[in-house]
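Of the protein chains in this complex, all but one are displayed in their positions.
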Amino acid sequence: MTTAAGHGQADAGHHGLSFVRKYIFSTDHKIIGIQFLFMSLFFLLVGGLMAMMIRWQLGYPGQPLPGGGGLPETMAPGGVILPEFYNSLVTMHGTFMVFFAIMPLLVGVYANYLIPLKIGAPDMAFPRINMASFWIAFVAGLIMLAGFFVAGGHAAAGWTSYAPLSARPDLSGVHMGQVLWLVSLIVLGLSSILGALNYITTIINMRAPGMHWFRMPLSIWSLFITAILVLLAMPILSGALIMLLFDQTLGTSFFSPPEGGQPLLWQHLFWFFGHPEVYILILPAMGMVSDIIANGSRKPIFGYHSMVYAIAAIAFLGWLVWGHHMFQSGMNPMLGTTFMISTMVIAVPSAIKTFNWLGTLWRGNIRLHTPMLNALAFVSMFVIGGLSGIFMASTPVDIFIHDTYFIVAHIHYVLFGGSLFAIFAAIYFWYPKMFGRMMSERLGKVHFALTFVFYNLTFFPMHFLGMGGHMRRIYDPSEYEFMQGMQGTNTLISIAAFLLLASQAPFMWNFFWSLWKGAKAPDNPWEDNGLEWTVPSPPPHGNFAKTPTVYHGPYEFASPLVTEDYLPQSRPVPGAGGRAAS
Amino acid sequence: MQWLPPQASTYAGDIDFMFWVILVITGIAFVVVEAALLVFLIRYRHRPGRRAHYTHGNTTAEVIWTAVPAVTMIALGIWSGRVWAEIKDRDRMPTDAFEVAIEAKQFEWTVTYPGPDGVLGTSDDFAVRNQLHVPVNRPVKIHLTAEDVIHSFFVPEFRIKQDAVPGMTIPVWFEATAMGQFEIGCAELCGLGHYRMRGVVTVHADDDLDLWLSAQTADEEAGT
Amino acid sequence: MATTEHKHPNYMAIWAWLAGLTVAEVLVATLSHIPRHWLVLALLVMAIWKALLVALYFMHLRFEPRRLWPIVLAPLPLAVIMVMVILQEF
Partner (left out) sequence: MSHAMATNAGTAFEPGAGVYDKKLGMWVFLGSEVMFFTALIGTYIVLRFGAAETWPLPSSVLNIPVTAVNTFILICSSVSMVKAYAAAVEGNGKGLRFWLLITVLGGATFVGVQVYEYMQLVGHGFAPSSGLFGSTFYTMTGFHGFHVSMGVICMSWVTVQAHRGKYDNGRYEGVETIGLYWHFVDLVWIILFTIVYLI
């Protein structure tokens, strides 16, 4: 009773829509995905620029920021960044990157764009809720930006906003900024939950005929499981944020000790959300990379079923490890041991994924197009980030490296080296479908090479800073004698970081130039098997002229049954499908 | 660039050893993965007329690369747990330790010493700002707390770090093995002065510490 | 869309149960001579009983396809894990 047929075709009266209904308050999942794309790239840039200010201060402590003379006295008098502004910058860099850049890029852009197209549905189950989800996120972004313009400055307690610093204006000097930070994330949480329930419902109920669970591309699997994580983790954050907001404004005492509140409770709630959150930031990346690596290798993904189970295992175990952020927090040390073991175990499904990617490359026929290059960078860099996680997972080692730059290195290896490279790969891969134009391969490769080099020059030395004991969130390391010898490394990192930002210029140029001037994209430029490549680029409203039927798994590259080295999911070939069809 | 700082406490060596063990394990994993990646990229790069090998996987291979990390990780976890318990288990802390209390607040460390009677929490206790004086080769136990927000007590050379949380008193111990001065850092963001919340530990020979302590008490008395 | 197969359960009977249990709860809570943990246990059992009545009959979970159950039940273990682990702090 609820097959795709029940949803019918939505392509009616599209031409009659006004510009506003078509591009602004659109209910078309593809437009909404593109809206999310522009919004989150903007916030990515904002977060990147804040990183540059952070790096300036750390590379050249106390010297006026070039062009920083225009900043208000309360932030950087004469262009010299103040400690309170530095703390706001770090907080907002983390916040924007995690909540307004990477998360919407993965879960806003690609979940929206790919789910209906890849499962053969005309749109999301609830198009209007989908539209609301975007606009609510947009409002959240505005609220977050507004925090820079209020008295007392923006929130400055770190993206983790540990109480009681974040709960007590008398101790932090920040009130309105923290309140706006809280409100913005509560609003964003609502947006994410609405998005997630849409994705889950759509994937469960609207798959095209023949699209069994085990015929779904890994990108869809990972987005599905990610949506479940979002659905169940975000409300925990919302609840915690609301209580913190009340501590700030109504005089409640959840997290402030004088009235009996528990500072550690905030950390438990935050990380009970926070660790699933970091997997929200990596699982979709892993899924899309799997699609792209199979495509680039022209070979079926190695171990499809175990890939699916590994995603599920990571997601489930992700709920049991939150305490690894709290080893040194004063949490019961015996809990620490438990959390250590569960954390270590997460390396196992991650290993499965890594080796299966390698297995996919093995005896392939590898085409090094730009998406593939970025996907390979994902694999090699995520491994570094994941392996550095093992150091921190070991409780005794974490005693030393907790809250040092070792952690900062880990963050950026998994989030930039992992998520962001995967996002670059996805942008290059699906851009032709989204905009109907090809991006320049040459510029793409230049962008990739420069980014890869300067990214490593920026973040790899941070491991050494961390090993030297360099603490994080430090405005001026020269206050400590033991860190004075590290100034050279810090300056080197900063220079590499500036070049890293500069390396994004070819990307931005490529992105905007190709919108108008890129070569017209064919339906299936990468010779891929997914259903999205069977429709025109860009796909019309309603996606499929006729509900497609799926005959086999998504990775039938090099199938001996056909002469081409790819086999679209909707092309009937008896006997095709290998294990993925079972 | 530098490696780990000099070791100056009894368990610094244990922690560093774990660090190296993990570096070796992860180093092997790293080399295997990246080498395989590069080799495959070169050997199996696209060539005209080439067609990829059609396979959906290999159960034996998958079992191996699931089992090997699983065993390694669990072993590593159990081993780490031992070292951890030695350092942080609250029931196993040394009992014959030199005890002090530290209260962290924005942006300083107030160290309370037991005074002449050698017992904390009595009226002859005295407090000093940002100066922790301890004996060498004798366990030191700190009762760590905070007045306002969360701070974190960190001495790199001792490899000790412990958050100081308002409303909680958390025991921390270490045994210094080298004399001299070391810096105390605050490792938890605690406000705008977080970056300069610096203190100093001075590790004395036993008699020196007594001298210092009695000098302090004398000052106290002279002051009152 | 097909109509629901099941015939409606006796809603008024459920209502009577709920009302009765509520009264019972309020009365039990006033008993001061039984040990507190028994009292808490009794109250919790009655609360869960009521919650189940609402979920199974008013939300007719009993009559839904079994495939819906995992979706409904998924959050519960997580909720329990979270609270139980944090309680280890004390």
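We just call them A, B and C in the order they show up, numbering each chain from 1.
Everything below uses one rule, namely that a residue touches a chain if its C-beta (ideal position, glycine included) is under 8 Å from a C-beta of that chain, and two chains touch if they have at least 3 such contacts.
Computed from a prediction, not measured in an experiment: that's the story for all the values here.
Visitor: If you put the missing chain back into the full complex, which of the shown chains would it touch?
Guide: A, C
Visitor: Out of A:45, A:139 or A:197, point to the residue that touches the absent chain in the complete complex.
Guide: Among A:45, A:139 or A:197, only A:197 touches the chain that is not shown.
Visitor: Which residue from A:177, A:261 or A:461 sits in contact with the chain not drawn here?
Guide: A:261
Visitor: In the full complex, which of A:209, A:436 or A:522 touches the chain missing from this view?
Guide: Answer from the full complex: A:209 touches the omitted chain.
Visitor: Where does chain C touch the missing chain, residue by residue?
Guide: Against the left-out chain, chain C lists 1, 3-4, 8, 11-12, 14-15, 18-19, 22-23, 25-26, 28-29, 39-40, 43-44, 46-47, 50-51, 54-55, 57-59, 64-65, 67-68, 71-72, 74-76, 78-79, 82-83, 86-87, 89-90.
Visitor: If the missing chain were put back, which residues of chain A would it touch?
Guide: Touch with the absent chain occurs at residues 1-6, 125-126, 129, 193, 196-198, 200-201, 204-207, 209-212, 231-236, 238-240, 242-243, 246-247, 250-254, 259-262, 265, 268-269, 547, 549-551, 572, 581.
By our rule, only the chains that are shown with their structure count from here on.
Visitor: CA centre of chain A versus CA centre of chain B: separation in Å?
Guide: For chain A versus chain B, the centre distance works out to 31 Å.
Visitor: Where the CA atoms of chain A average out and where those of chain C average out, how many Å apart are those spots?
Guide: That pair's centroid distance is 38 Å.
Visitor: Need the CA-centroid distance for the pair chain B / chain C, whole Å please.
Guide: 46
Visitor: Among all residues of chain A, which ones touch two or more of the remaining chains?
Guide: 264, 334
Visitor: Mind pulling the residue numbers of chain B that touch at least two other chains?
Guide: Touching at least two other chains: none.
Visitor: Quick one: which bits of chain B touch chain A in the complex? Just the residue numbers, please.
Guide: These residues of chain B touch chain A: 1-5, 11, 14-15, 18-19, 22-23, 25-26, 29-30, 33-34, 36-37, 40-41, 44-47, 50-58, 61-62, 65-66, 69-70, 73-74, 76-78, 80-81, 83-85, 87-90, 106, 148-150, 152, 154, 156, 159-168, 170, 183, 185-196, 198.
Visitor: Could you pull out which chain A residues touch chain B in their complex?
Guide: For chain A paired with chain B, touching residues are 82-84, 87, 156-158, 162, 164-165, 168, 171-173, 257-258, 260-264, 297-306, 328-330, 333-334, 336-337, 340-341, 344-345, 347-348, 351-352, 354-356, 358-359, 361-368, 376, 379-380, 383-384, 387-388, 390-391, 394-397, 399-400, 402-404, 461, 464, 467-469, 471, 473-477, 479-482, 485-486, 489, 555, 557-560, 565, 578-580.
Visitor: Considering the complex alone, what residue numbers of chain A touch chain C?
Guide: 1, 6, 228, 232, 236, 264-265, 268, 272, 319-320, 323, 331-332, 334-335
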